[in-house]
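For this view, one protein chain was removed and the others were kept in their places.
The block that comes next holds chain A.
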(Lines give C-alpha, C1' and ligand atoms only; values in the text may rest on other atoms or scores of the structure.)
Protein backbone atom coordinates (compact mmCIF):
# COMPACT_ATOMS: atom_id res chain seq x y z
CA UNK A 1 0.00 0.00 0.00
CA UNK A 2 1.37 3.41 -0.89
CA UNK A 3 1.42 5.61 2.16
CA UNK A 4 -0.41 8.93 1.90
CA UNK A 5 1.68 11.90 2.91
CA UNK A 6 -0.93 14.31 4.15
CA UNK A 7 -4.04 14.03 6.28
CA UNK A 8 -6.12 15.12 3.30
CA UNK A 9 -4.50 12.31 1.30
CA UNK A 10 -5.65 9.93 4.01
CA UNK A 11 -9.15 11.28 3.54
CA UNK A 12 -8.93 10.60 -0.17
CA UNK A 13 -8.50 6.87 0.40
CA UNK A 14 -12.05 5.64 -0.12
CA UNK A 15 -11.91 3.19 2.74
CA UNK A 16 -9.39 1.22 4.75
CA UNK A 17 -11.90 -1.53 5.43
CA UNK A 18 -10.49 -4.95 4.63
CA UNK A 19 -13.71 -6.97 4.85
CA UNK A 20 -16.06 -7.58 1.92
CA UNK A 21 -18.13 -4.48 2.67
CA UNK A 22 -19.53 -4.46 -0.88
CA UNK A 23 -21.28 -7.80 -0.47
CA UNK A 24 -24.40 -6.69 1.53
CA UNK A 25 -25.28 -3.75 -0.77
CA UNK A 26 -24.72 -5.98 -3.80
CA UNK A 27 -27.02 -8.66 -2.36
CA UNK A 28 -29.64 -6.02 -1.55
CA UNK A 29 -29.47 -4.55 -5.06
CA UNK A 30 -29.84 -7.98 -6.65
CA UNK A 31 -32.74 -8.92 -4.36
CA UNK A 32 -34.69 -5.71 -4.81
CA UNK A 33 -33.84 -5.57 -8.52
CA UNK A 34 -35.15 -9.11 -9.05
CA UNK A 35 -38.40 -8.21 -7.27
CA UNK A 36 -38.91 -5.07 -9.37
CA UNK A 37 -38.29 -6.97 -12.63
CA UNK A 38 -40.65 -9.77 -11.56
CA UNK A 39 -43.30 -7.24 -10.51
CA UNK A 40 -43.14 -5.38 -13.82
CA UNK A 41 -43.27 -8.55 -15.91
CA UNK A 42 -46.10 -9.96 -13.83
CA UNK A 43 -48.16 -6.77 -13.85
CA UNK A 44 -48.01 -6.32 -17.60
CA UNK A 45 -48.47 -10.03 -18.24
CA UNK A 46 -52.06 -9.36 -17.10
CA UNK A 47 -53.29 -12.96 -17.02
CA UNK A 48 -53.25 -16.13 -14.90
CA UNK A 49 -54.05 -14.42 -11.62
CA UNK A 50 -57.36 -16.03 -10.67
CA UNK A 51 -58.09 -19.71 -10.02
CA UNK A 52 -61.90 -19.91 -9.81
CA UNK A 53 -61.91 -23.56 -8.77
CA UNK A 54 -60.07 -22.87 -5.51
CA UNK A 55 -60.67 -19.10 -5.18
CA UNK A 56 -57.00 -18.25 -5.40
CA UNK A 57 -56.26 -14.63 -6.27
CA UNK A 58 -52.65 -13.66 -6.94
CA UNK A 59 -51.49 -10.96 -4.46
CA UNK A 60 -50.17 -8.70 -7.22
CA UNK A 61 -53.74 -8.42 -8.55
CA UNK A 62 -55.50 -7.96 -5.23
CA UNK A 63 -57.77 -6.12 -4.87
CA UNK A 64 -58.77 -6.33 -8.51
CA UNK A 65 -60.67 -3.09 -9.06
CA UNK A 66 -60.88 -2.67 -12.82
CA UNK A 67 -63.41 -3.75 -15.45
CA UNK A 68 -60.47 -5.52 -17.04
CA UNK A 69 -60.41 -8.09 -14.21
CA UNK A 70 -61.41 -11.63 -15.13
CA UNK A 71 -64.88 -12.65 -13.86
CA UNK A 72 -64.90 -13.65 -10.20
CA UNK A 73 -61.61 -11.93 -9.33
CA UNK A 74 -63.17 -8.65 -8.21
CA UNK A 75 -64.34 -9.03 -4.62
CA UNK A 76 -64.84 -5.32 -4.01
CA UNK A 77 -66.44 -4.30 -7.28
CA UNK A 78 -64.82 -2.58 -10.24
CA UNK A 79 -64.80 1.19 -9.73
CA UNK A 80 -62.17 1.68 -12.45
CA UNK A 81 -62.88 1.23 -16.18
CA UNK A 82 -60.91 -0.93 -18.55
CA UNK A 83 -58.76 1.88 -19.91
CA UNK A 84 -56.42 -0.01 -22.23
CA UNK A 85 -54.60 -3.33 -22.51
CA UNK A 86 -51.46 -1.64 -21.20
CA UNK A 87 -53.27 -0.46 -18.06
CA UNK A 88 -53.65 -3.73 -16.13
CA UNK A 89 -55.62 -3.87 -12.85
CA UNK A 90 -52.56 -3.70 -10.51
CA UNK A 91 -51.85 -0.18 -11.78
CA UNK A 92 -54.60 1.10 -9.46
CA UNK A 93 -53.31 -0.57 -6.29
CA UNK A 94 -49.61 -1.28 -6.63
CA UNK A 95 -48.53 2.38 -6.33
CA UNK A 96 -49.86 2.43 -2.75
CA UNK A 97 -48.27 -0.88 -1.82
CA UNK A 98 -44.96 0.01 -3.45
CA UNK A 99 -45.15 3.49 -1.91
CA UNK A 100 -45.33 1.87 1.52
CA UNK A 101 -42.18 -0.10 0.82
CA UNK A 102 -40.43 2.76 -0.96
CA UNK A 103 -40.88 5.14 1.98
CA UNK A 104 -40.29 2.44 4.62
CA UNK A 105 -37.46 3.31 7.00
CA UNK A 106 -35.80 -0.07 6.43
CA UNK A 107 -36.04 -0.02 2.64
CA UNK A 108 -34.74 3.54 2.60
CA UNK A 109 -31.58 2.35 4.29
CA UNK A 110 -31.40 -0.59 1.89
CA UNK A 111 -31.71 1.33 -1.35
CA UNK A 112 -29.80 4.42 -0.24
CA UNK A 113 -26.91 2.08 0.42
CA UNK A 114 -27.22 -0.33 -2.47
CA UNK A 115 -28.56 1.79 -5.34
CA UNK A 116 -27.45 5.30 -4.43
CA UNK A 117 -24.24 4.46 -2.53
CA UNK A 118 -25.06 7.08 0.05
CA UNK A 119 -23.08 5.56 1.69
CA UNK A 120 -22.45 2.13 0.14
CA UNK A 121 -21.34 0.84 3.55
CA UNK A 122 -20.32 2.35 6.87
CA UNK A 123 -17.00 4.22 6.71
CA UNK A 124 -16.84 3.85 2.93
CA UNK A 125 -16.77 7.19 1.14
CA UNK A 126 -19.78 7.90 -1.02
CA UNK A 127 -19.17 9.07 -4.59
CA UNK A 128 -21.41 12.16 -4.51
CA UNK A 129 -19.96 15.65 -4.35
CA UNK A 130 -22.96 17.17 -2.58
CA UNK A 131 -25.42 15.77 -0.10
CA UNK A 132 -28.72 17.22 1.07
CA UNK A 133 -30.32 14.05 2.40
CA UNK A 134 -34.06 14.23 2.91
CA UNK A 135 -34.19 18.00 3.30
CA UNK A 136 -35.49 18.75 -0.19
CA UNK A 137 -37.95 17.56 -2.81
CA UNK A 138 -38.31 14.75 -3.80
CA UNK A 139 -36.79 12.97 -0.79
CA UNK A 140 -38.58 15.20 1.71
CA UNK A 141 -41.69 13.29 0.58
CA UNK A 142 -40.40 10.28 2.53
CA UNK A 143 -42.14 11.96 5.46
CA UNK A 144 -45.55 10.87 4.14
CA UNK A 145 -44.75 7.25 5.03
CA UNK A 146 -47.67 7.11 7.47
CA UNK A 147 -50.21 7.73 4.70
CA UNK A 148 -48.87 4.75 2.78
CA UNK A 149 -49.06 2.81 6.05
CA UNK A 150 -52.81 3.49 6.22
CA UNK A 151 -53.18 2.25 2.61
CA UNK A 152 -51.08 -0.83 3.41
CA UNK A 153 -53.41 -1.66 6.31
CA UNK A 154 -56.36 -1.70 3.88
CA UNK A 155 -54.50 -3.89 1.38
CA UNK A 156 -53.44 -6.30 4.16
CA UNK A 157 -57.11 -6.51 5.15
CA UNK A 158 -58.12 -7.35 1.57
CA UNK A 159 -55.40 -10.02 1.31
CA UNK A 160 -56.69 -11.49 4.57
CA UNK A 161 -60.14 -11.72 3.00
CA UNK A 162 -58.59 -13.38 -0.08
CA UNK A 163 -56.98 -15.95 2.20
CA UNK A 164 -60.20 -16.65 4.07
CA UNK A 165 -62.17 -17.32 0.88
CA UNK A 166 -59.35 -19.58 -0.35
CA UNK A 167 -60.36 -22.02 2.39
CA UNK A 168 -62.95 -23.48 0.07
CA UNK A 169 -62.93 -26.53 -2.12
CA UNK A 170 -64.25 -26.96 -5.68
CA UNK A 171 -67.70 -27.87 -4.29
CA UNK A 172 -67.95 -24.60 -2.35
CA UNK A 173 -67.49 -26.26 1.04
CA UNK A 174 -64.55 -26.03 3.40
CA UNK A 175 -61.27 -27.15 1.92
CA UNK A 176 -57.70 -26.12 1.45
CA UNK A 177 -54.66 -26.95 -0.57
CA UNK A 178 -50.99 -26.04 -0.63
CA UNK A 179 -51.91 -22.74 -2.26
CA UNK A 180 -54.19 -21.83 0.66
CA UNK A 181 -51.42 -22.50 3.16
CA UNK A 182 -48.96 -20.42 1.15
CA UNK A 183 -51.49 -17.56 1.08
CA UNK A 184 -51.90 -17.89 4.84
CA UNK A 185 -48.15 -17.71 5.45
CA UNK A 186 -47.96 -14.73 3.11
CA UNK A 187 -50.71 -12.79 4.86
CA UNK A 188 -49.19 -13.44 8.30
CA UNK A 189 -45.83 -12.12 7.08
CA UNK A 190 -47.54 -9.11 5.47
CA UNK A 191 -49.32 -8.24 8.70
CA UNK A 192 -46.06 -8.70 10.57
CA UNK A 193 -44.25 -6.34 8.21
CA UNK A 194 -47.07 -3.77 8.21
CA UNK A 195 -47.54 -3.69 11.98
CA UNK A 196 -43.81 -3.61 12.69
CA UNK A 197 -43.53 -0.38 10.71
CA UNK A 198 -41.87 2.55 12.48
CA UNK A 199 -44.82 4.83 11.72
CA UNK A 200 -47.17 2.27 13.27
CA UNK A 201 -44.91 2.17 16.34
CA UNK A 202 -45.08 5.93 16.62
CA UNK A 203 -48.81 6.28 16.01
CA UNK A 204 -49.80 3.48 18.34
CA UNK A 205 -47.96 4.92 21.31
CA UNK A 206 -44.51 6.23 20.50
CA UNK A 207 -45.70 9.81 20.35
CA UNK A 208 -46.85 9.69 23.97
CA UNK A 209 -44.52 11.04 26.66
CA UNK A 210 -46.52 9.80 29.64
CA UNK A 211 -46.93 6.07 29.11
CA UNK A 212 -48.14 5.76 32.69
CA UNK A 213 -51.32 7.64 31.74
CA UNK A 214 -52.01 5.37 28.75
CA UNK A 215 -51.45 1.75 29.91
CA UNK A 216 -53.23 0.13 26.94
CA UNK A 217 -51.33 2.14 24.35
CA UNK A 218 -48.12 1.52 26.28
CA UNK A 219 -48.78 -2.21 26.11
CA UNK A 220 -49.49 -2.00 22.37
CA UNK A 221 -46.37 0.12 21.86
CA UNK A 222 -44.31 -2.50 23.71
CA UNK A 223 -45.65 -5.25 21.46
CA UNK A 224 -45.13 -3.26 18.27
CA UNK A 225 -41.63 -2.31 19.46
CA UNK A 226 -40.81 -5.98 19.86
CA UNK A 227 -42.09 -6.63 16.35
CA UNK A 228 -40.25 -3.56 15.10
CA UNK A 229 -36.97 -5.20 16.09
CA UNK A 230 -37.64 -7.73 13.29
CA UNK A 231 -38.75 -5.16 10.72
CA UNK A 232 -35.88 -5.87 8.34
CA UNK A 233 -36.43 -9.62 8.44
CA UNK A 234 -40.18 -9.21 7.98
CA UNK A 235 -39.59 -6.79 5.08
CA UNK A 236 -37.56 -9.40 3.21
CA UNK A 237 -39.70 -12.37 4.21
CA UNK A 238 -42.93 -10.67 3.12
CA UNK A 239 -41.36 -9.44 -0.13
CA UNK A 240 -40.29 -12.97 -0.94
CA UNK A 241 -43.59 -14.52 0.10
CA UNK A 242 -45.64 -12.09 -2.01
CA UNK A 243 -43.59 -12.94 -5.09
CA UNK A 244 -43.63 -16.69 -4.42
CA UNK A 245 -47.39 -16.87 -3.75
CA UNK A 246 -48.01 -14.78 -6.84
CA UNK A 247 -45.82 -17.12 -8.89
CA UNK A 248 -47.57 -20.16 -7.41
CA UNK A 249 -51.05 -18.85 -8.24
CA UNK A 250 -49.85 -17.94 -11.72
CA UNK A 251 -48.58 -21.48 -12.33
CA UNK A 252 -51.83 -23.03 -11.02
CA UNK A 253 -53.94 -20.64 -13.08
CA UNK A 254 -51.86 -21.37 -16.17
CA UNK A 255 -52.35 -25.10 -15.63
CA UNK A 256 -48.63 -25.82 -15.18
CA UNK A 257 -49.55 -28.33 -12.45
CA UNK A 258 -52.62 -29.04 -10.29
CA UNK A 259 -52.78 -27.60 -6.77
CA UNK A 260 -52.08 -30.43 -4.29
CA UNK A 261 -55.25 -30.48 -2.20
CA UNK A 262 -54.87 -31.36 1.47
CA UNK A 263 -58.60 -31.33 2.27
CA UNK A 264 -61.41 -31.12 -0.28
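Just so it is clear, a contact is a pair of C-beta atoms (placed from the backbone, for glycine too) under 8 Å apart; a residue touches a chain by one contact, two chains touch by 3 or more; residues count from 1.
Operating definition for what follows: contacts and distances are computed from a predicted model.
Enquirer: Leaving aside the chains you can see, what is the UniProt protein name of the one that's missing? Options: "NADH-quinone oxidoreductase subunit J", "Protein FixA", "Succinate dehydrogenase / fumarate reductase iron-sulfur subunit" or "Phosphate transport system permease protein PstA".
Expert: The correct option from "NADH-quinone oxidoreductase subunit J", "Protein FixA", "Succinate dehydrogenase / fumarate reductase iron-sulfur subunit" or "Phosphate transport system permease protein PstA" is "Succinate dehydrogenase / fumarate reductase iron-sulfur subunit", the UniProt name of the unshown chain.
Enquirer: With respect to the chain omitted from the figure, which of A:186, A:228 or A:241 is a touching residue?
Expert: Within the whole complex, the residue contacting the unshown chain is A:228.
Enquirer: Just to verify: which one of A:77, A:95, A:133 or A:258 makes contact with the chain not shown?
Expert: Hidden-chain contact among the options goes to A:133.
Enquirer: Could I get the residues of chain A that touch the absent chain, sorted low to high?
Expert: 1, 3-7, 10-11, 15-19, 105, 108-109, 112-113, 118-119, 122-126, 128, 130-135, 139-140, 143-147, 198-199, 201-203, 206-212, 218, 228-229
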